[in-house]
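Please see the structure below; I have some questions.
The complex is shown incomplete by one protein chain, all other protein chains being positioned as in the whole.
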Amino acid sequence: MSRKTEILVVGGGPAGLSAAIVAAQLGSKVLLVDDNPNLGGQLVKQTHRFFGSSARDAGIRGFNIAEQLLEEAAGLKKNLTILLNTSIVGFYGDTEAGLLSPERYEKVTFERVIVCTGAVENSLNFENNDLPGVYGAGAVQTLMNVHGIRPGNRILMVGSGNIGLIVSYQLMQAGVQVVGLVEAMQTIGGYLVHASKIRRMGVPIYTGHTIVSALGTGGVAGAKLCRLDEKFQTVPNTEFDVECDCICLAVGLSPLIELFQQADCKMVHVGELGGLVPLHDVNMRTTNPHVYVAGDASGIEEATTAILGGRVAGARATESIHGESAEAAKVIADASSELRTLRSGSTGERIRWGREKIEKEIAAC
Amino acid sequence: MSLRIGDHPVLSFKKGRKVSFMFEGQKMEGFEGEPIAAALHAAGVRLLRHSPHKHRPRGFFCAIGRCSSCMMEVDGEVNVMTCITPLKEGMVVNRQEGHGVIEP
Partner (left out) sequence: MLINDGIITREELATVLPTDERFKKGPVAIIECMQDIPCDPCVSACPSKAISMKSGITDRPKLDAARCIGCGLCVPRCPGLAIFVLDMTHAPRSAALSLPYEMQPVPKIGQVVKGLDRSGKAVCEAKVLKVMSAKKFDKTHVVTIEIPKDRALDVRAIRLA
């Protein structure tokens, strides 16, 4: 069994949805594939208001943005076909992929593919980190905001980036006590307004600390923490225990990049972007001219940049098939300008460094 | 305190109908369609399996079917990723010990 499309989009989170919407709006035939029963990726779990420009989605809660995208996609049935519960199991040659769903296995031929596979949560090394009750931050969000179940009654959060800060707040909204937030650096990693929000509700923020071990038999019952110096070395005699029934790890994400490796895309390791990413240009095209990338798979960032990167990829992929157009040019210009704005300021520094490294590597190719 | 969230300041949760299933010989309740691991978690069960070599207790980790920590034996089948497998009425769920046994 096989099917044919012009643009295959892998992953229906904010990046893939946006790429598919733009490509379909610009006239391409698009097949959007996601291995979940619902579209929206991690965006549907975001209950907080987004930052950014009010001209786009600032002030709107993440899951409402997801609803808007789904509505847009639903209105494009003429050009956009969506397959749920379906995985891409491999690339065969430059223009063929295998699709696996509970009902069938089939091949799809395409002219361009936009891979928006997102990221996976990092784990952290400490004694007993495999105890039941040690969960990734995304897992905690999934449990709370999708299934309406508290991950525990007293949680210790590890990591003070935006995810750790935001999920701590969401835990409190779900009626869970956050006994503390642990951060290895001496300063808070995420937006300070997020930190203030939880601090003023009584959550201690232990900067310059780490978790030594999880305590408990059969499941988390507590955690042993200790202080770290500026060089991340443990300070002797500073260990103390906290009581908790769940330890949430918000220690970063790593891009999911297996498909790019299958497609022989040149990969590059960029720490600021989360690890190994496919080398890509400002058009979101990798070193394999058939393969585009958007979202966290192109570098760990945010949903807003995933949406904008997806829009650029969808427009550029369309242009590469159907030729340039004024509408595509406008989409690209608007999205690129918004991306520049979102990445400006001191909070965008690390991302800018990471992106500069990618640009240097591409220029050297 | 029940782990199921009642009133939430921002979200409302649509649940399927209540169904019963078996876990380690005990009758338990959950909602049709929610992941097996979530239903177990809400019922107070976090220990889902034991690791193959050191028999260490394991639960789920990523909850989106990417890490394989949540694998259990469901209706006689091993290595079922319970964090993404929807609960059905009458399911028989057991802890998986190590790699589990696959009948030829």
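For clarity, chains are labelled A and B in written order, and residue numbers in each chain start from 1.
Here is the rule we use: a residue touches a chain if its C-beta (ideal position, glycine included) is under 8 Å from a C-beta of that chain, and two chains touch if they have at least 3 such contacts.
Fair warning: this is a prediction, and the values are worked out from it, not measured in the lab.
Among the residues A:27, A:98 or A:175, only A:175 touches the chain that is left out of the figure. When the full complex is taken into account, the listed residue touching the unshown chain is A:195, out of A:8, A:44 or A:195. Of the listed residues A:129, A:153, A:234 or A:347, the one in contact with the hidden chain in the full complex is A:347. Per the touch definition above, the residue from A:16, A:52, A:148 or A:275 contacting the chain not shown is A:52.
Panel shows chain B; residues 7-10 of it touch the chain omitted from the view.
Considering the complete assembly, chain A touches the hidden chain via residues 48-54, 58-61, 64, 172-173, 175, 186-188, 191-203, 205, 207, 341-348.
Please note the rule applied: only the chains that are shown with their structure count from here on.
Chain A and chain B have CA centres that are 25 Å apart. Of all residues in chain A, only 35-37, 47, 61, 63, 120-121, 123, 130-136, 138-140, 142-145, 147-153, 173-175, 217-219, 256 touch chain B in the complex they form.
Chain B contributes residues 1, 3-5, 8-11, 13, 15, 34-35, 38, 41-42, 46-48, 51, 56-67, 69, 83-84, 86 to its touches with chain A in the complex.
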